[in-house]
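Here the complex is missing a single protein chain, while all its other protein chains stay put.
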Amino acid sequence: MTGFKTPLRIAGGVALASLLLALPAIAQDAAPAEEMVEAAASVAPDVVFILNTLLLLIGGFLVFWMAAGFAMVEAGMVRTKNVSMQLLKNISLFAIACLLYYLVGYNLMYPLGNWAIGSDETGGFLGAFGIAVLEAVGITADQADDISYAATSSDFFFQVMFCATAASIVSGTLAERIKIWPFLIFTVVLTGLIYPIQGSWKWGGGFLDSQFGFLDFAGSTVVHSVGGWAALAGALLLGARRGKYNADGSVNAMPGSNMPLATLGMFILWLGWFGFNGASQLAMGSVGDVADVGRIMANTNAGAVGGALAAMVLTAIIYKKVDLTFVINGALAGLVSITAEPLTPTLGAATLIGAVGGIIVVLAVPMLDKLKIDDVVGAIPVHLLAGIWGTIAVVFTNPDANLGGQLISIIIVGIFTFVVSFVIWFILKATIGLRPSAEDEDLGLDKAEVGVEAYPEFK
Amino acid sequence: MTGFKTPLRIAGGVALASLLLALPAIAQDAAPAEEMVEAAASVAPDVVFILNTLLLLIGGFLVFWMAAGFAMVEAGMVRTKNVSMQLLKNISLFAIACLLYYLVGYNLMYPLGNWAIGSDETGGFLGAFGIAVLEAVGITADQADDISYAATSSDFFFQVMFCATAASIVSGTLAERIKIWPFLIFTVVLTGLIYPIQGSWKWGGGFLDSQFGFLDFAGSTVVHSVGGWAALAGALLLGARRGKYNADGSVNAMPGSNMPLATLGMFILWLGWFGFNGASQLAMGSVGDVADVGRIMANTNAGAVGGALAAMVLTAIIYKKVDLTFVINGALAGLVSITAEPLTPTLGAATLIGAVGGIIVVLAVPMLDKLKIDDVVGAIPVHLLAGIWGTIAVVFTNPDANLGGQLISIIIVGIFTFVVSFVIWFILKATIGLRPSAEDEDLGLDKAEVGVEAYPEFK
Partner (left out) sequence: MTGFKTPLRIAGGVALASLLLALPAIAQDAAPAEEMVEAAASVAPDVVFILNTLLLLIGGFLVFWMAAGFAMVEAGMVRTKNVSMQLLKNISLFAIACLLYYLVGYNLMYPLGNWAIGSDETGGFLGAFGIAVLEAVGITADQADDISYAATSSDFFFQVMFCATAASIVSGTLAERIKIWPFLIFTVVLTGLIYPIQGSWKWGGGFLDSQFGFLDFAGSTVVHSVGGWAALAGALLLGARRGKYNADGSVNAMPGSNMPLATLGMFILWLGWFGFNGASQLAMGSVGDVADVGRIMANTNAGAVGGALAAMVLTAIIYKKVDLTFVINGALAGLVSITAEPLTPTLGAATLIGAVGGIIVVLAVPMLDKLKIDDVVGAIPVHLLAGIWGTIAVVFTNPDANLGGQLISIIIVGIFTFVVSFVIWFILKATIGLRPSAEDEDLGLDKAEVGVEAYPEFK
């Protein structure tokens, strides 16, 4: 996703070119046959619009599916007494993200030049407020021409799913010891303000895009690291689960309760990622665009493969056993790593970029434990650390990227997200409180807050 | 889905128009360049056919996926001793639905004017009998022109999945206390006769469509309430599970055995619904059609969001805890509510329509318990009550709808489905019997009838 408006220009260019090619060929009687044939061979503007819209719709339902993936990974990685809570949070955060992105986020993120602070030229910093509006029922081709390169409805449908993805990342890290309401209130701020504001800086054509040449195709930084920073801020203020870390520095394993669910979740996320990255091309109305979508999907798969294999080999070396949870997180880290630039790498480079992501996860998880940062599902290594790595790795395969622009953008997005998130978490902690009582935590949040046990007959 | 033939006319119109535009421009040497360009900009008839067909195929596989969603929701909501039976019923009913719809249902539902009783003009009441036939392998564009606006095979593939959906609704309500064979025999009648006959009244161009101006875009009434009425008739004759209701009027909770499965099922259904509603546009061969598909998908999502959030807030208020099962059913009720008209609402209206659906579920579930109607998964509130609400709500956003036509159609479909279903259930009860023995029910149907325990090692 190179910004909302870039593909408009590209796709519009294709359509215009075909019209320009066609125009003289028809107006002048003596038009050479070749030109006419070339025009006939190209894609009619309406078809471009239809195909671009279709890509966003397919991408949208695939990214929607990732919500189920997060829910299953997290439900599988927590203990049985907190499973219903984790499921509830995943449904609720998705619903809140969609509502807030409709009410505030979409216009804030894609101001189309109407910046509240800044401008496309000088650098946009804060987008416009307003609710998302879909185009009229049954628009005509002429009206569509005035709108954009694809149906607004499909763009909203696609983008709203990215907002929900960012929020999904947070819930895994903070699992098993956060009350539901502070979590949901934070989600309101994250999806209504934090995510769309920083998203506008790149994808809305804001200052990171226009001033720093920041490249982040589908969101290693804009989506994944943002979720990771927000989770990290929460984890620091929330503290670890009771009994996780001993005074002597040793760690009590609290194994996930359902590995098939976690594995299913990984496969769901992997599938959804083909839409996440593939449809971020935002266009398939030309031969070049659709071939690029194909490259992206193949590379996305290669990134996951690299991450899974690297985690498999590395855990076999370090721990003498192949740890399933690391392989799951390795694949996910590979996916995050390839997300900033899934187009330009070769299949081999994509595999290597993903492999580094997998290695990062295997090394970072024990490191976090040493720092006593309790990340229940490993979301910080997977989404934040691999997200940073993927954003840096753009420079290895895309000649348009510059390391300075990538690094400064990572830092600016990181500081903004971490600081604002920290402040929000802090206010919530100081007011309604973040943690349930020790008794409730020991009892499990399913009984304490949800009233529905996940597996009432399995104990 | 505004009837099989309506989109034929619309899409055919687009194609014809482009031909008519092209024709004079070519025949007359002095054709104005603008017209020619306009023709070149529009979508070639073959492309319209391809795109419409593609929409139905994508929609078809997404609606297929809902079969897995029903299976998972129901398997998660029943007790462990009846899980295998519930899975078995969901596979079997899907297979029976597909077979019967092929043998009888498809032609009965879409008689294309060949009514056994009635006609398109006077109002059709009973369609034609005959098996479904796909077009020849490798049809040419000319042959396709004679057939319809999309491949018959894709239309069959899409429609058969709706028939299976209607049948899926029934199995959840009657879970844990019905023998397999009477259930499957009822499914034969439902999918071979009840569903397609009433379906023909609206979508086949029958009397509800032609005489009452009934509007039901994707089936709040035609699919969901039909499943709900059939389930209600069965539940009344079948009675509650043993031990569910005490003599003093109190209710024994029989909690579902696996919340992750139920949640997964909800996500699957939510995903499938994008095809259920989105592809019911039946066409994406024009700018207007594809933009409408986008609107529909975005609104469908908003409906689910509204239902989930409303159920979340309302259960928090009423029960002081956020009940996961209500949130799941709230999202589903939101989806059912937006199904009768997912196109004309704004995103805000769609959210509100869904929210009312979620409220209905939270209020209706205890009401059914008071009436001692034992609906194991809440299918009656979700599919019947929210289906009725959604069908009425059409009048709020679609100016073509009239309240009288909506109400009378709801009533006619309801009486027909309920009465015929009741008679069938009654005959089954009087002959082979509906319920297993008390011993078998206490033992669990998995051991008694299936011979395969769902979780043999988990107790």
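As written, the chains take the letters A and B, and residue 1 is the first residue of each chain.
By definition in this document, a residue touches a chain if its C-beta (ideal position, glycine included) is under 8 Å from a C-beta of that chain, and two chains touch if they have at least 3 such contacts.
Computed from a predicted structure; not experimentally measured.
Remark: the omitted chain is touched by one listed residue; of B:A144, B:A279, B:A308 or B:I410 this is B:A144. One of B:Y110, B:F157 or B:F186 touches the chain omitted from the figure, and that residue is B:F157.
For the options A:V47, A:A151 or A:I353, the residue in contact with the chain missing from this view is A:V47. Even with one chain removed from view, chain A keeps its contact list with that chain: residues 25, 29, 31, 33, 36-37, 40-44, 47, 51, 54, 58, 62, 79-80, 255-260, 263-264, 266-268, 270-271, 274-275, 278, 284-288, 290-295, 297-298, 301-302, 304-305, 308-309, 312, 319, 321-325, 327-328, 331, 343-344, 346-348, 351, 455, 458-459. Within the entire complex, the positions of chain B that touch the omitted partner chain are 15, 18-19, 22-23, 26-27, 29, 39-40, 44-47, 49-50, 53-54, 56-58, 60-61, 64-65, 67-68, 71-72, 75-76, 83-84, 87-88, 90-92, 94-96, 98-99, 102, 131-135, 137-141, 144, 151-154, 156-157, 160, 180, 258, 261, 264, 449-458.
The rule is simple: only the chains that are shown with their structure count from here on.
If you average the CA atoms of chain A and of chain B, the two centres end up 32 Å from each other.
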